[in-house]
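The block that comes next holds chain A.
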Amino acid sequence: MTEPIIKFDKVVKAFGSFVVLNKLDFEVKPGEKVTIIGPSGSGKSTVLRILMTLEPITDGVVYVDGQPLWHEKSGDGSLKPAGEPHLRKMREKMGMVFQQFNLFPHMTVRRNITEAPIQVLGIAKSEARDRANELLEMVGLTEHADKYPHQLSGGQQQRVGIARALAMRPKIMLFDEPTSALDPELVGEVLNVIRKLAEEHDLTMLLVTHEMNFARQISDRVCFFDQGRMLEEAPPEELFTNPKEQRTREFLKAVLEGN
Partner candidate 1 sequence: MDWTQYLNPLMQGALVTIELTIYSTILGAILSFAAGIGKTARNPVIKVIAATYIEIFRGTSLLVQLFWLYFALPVAGQAMGIDLRLPPVVAGVLALSLNIGAYGAEVVRGAIQAVSKDQYEAAKALNFTPRKTLWRIALPQAIPEMMPAFGNLAIQNLKDTALVSLISLSDLAFRAEQLRNFTQDSTTIYTMALFMYFGLALVLTAMMKLLERYVSRWRVGAR
Partner candidate 2 sequence: MLFGIPWDTSSNLAFAVSILPILLIGLWVTIQATVLGFFIALVVGLVWAALKAAPTRVISWPAAVITEFLRDTPLLIQLFFLYYVLPEFGIILPAFMTGALALGLQYSAYTSEVYRAGIEAVPRGQHEASRALNLTGRRTFTHIVLPQAIPRIIPAMGNYLVSIMKDVPLLSVVTVLEMLNVARIIGDRTFNYLIPLTMVGGLYLIMTLIASGGVRFLDRRLPKTGIPLK
């Protein structure tokens, strides 16, 4: 029985009176590939944003790699809100791929990938460059290394985004709707990179997506979120072919008919 690498314990996230996550319990095991699906407003992206520390939680405890993410242990063993040094240490464990890529527009592709390893991890320039070259080869963009993001297609930009996150050697990769902003013909190249990553590495991957077929292929487990709760979770075959909940069936029907 392995310890979960991610654990949400009765996590509440509210914006004012609007509750996004309602006492969410949720776990991911090391190396597991988990996909979160659900209608918009179900809180699925919020799960990733909380993990990346972009969004603080309102109540409950999040554990990452055995340690509370948003809390620190104080002298008497009780939990107190975490300070910036703790958050910085926790962030090292995770990498994130954004829906809108969020590449740095003023840096070349290569510098987008090397900047954080050099500036944040303090890795030597030559080493960061070698690593960037490996990653660029992996995502198939070696010949674009010296271009600026605006010179690339959306699909190419998102592949850079993946390489940039991987350059920090995270244990957990968070994908926040990585293909939603792409033209349909560019979705495949990004999914292929993610698939390769899922097959060849023991990274823990947490993915929010609307690509149901893709979720089916790469996931160990699919979770259906609705109204701030996890309504149902199951291996993909089971969830897609035989969902237990009425809401899940409705959602899958709507999505699959839409496609």
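With respect to how the candidates were assembled, all candidates are chains of the complex that A comes from, given by their letters.
Assorted remarks:
To be clear about the criterion, a contact is a pair of C-beta atoms (placed from the backbone, for glycine too) under 8 Å apart; a residue touches a chain by one contact, two chains touch by 3 or more; residues count from 1.
Remember, it's a predicted structure, so these values are computed and weren't measured experimentally.
This complex places chain A in touch with one candidate out of 1 or 2, and it is 1.
Residues 52-54, 88, 91-92, 94-96, 98, 100, 102-107, 115-116, 119-120, 148, 150-151, 164-165, 168 of chain A are the ones touching candidate 1 in the complex.
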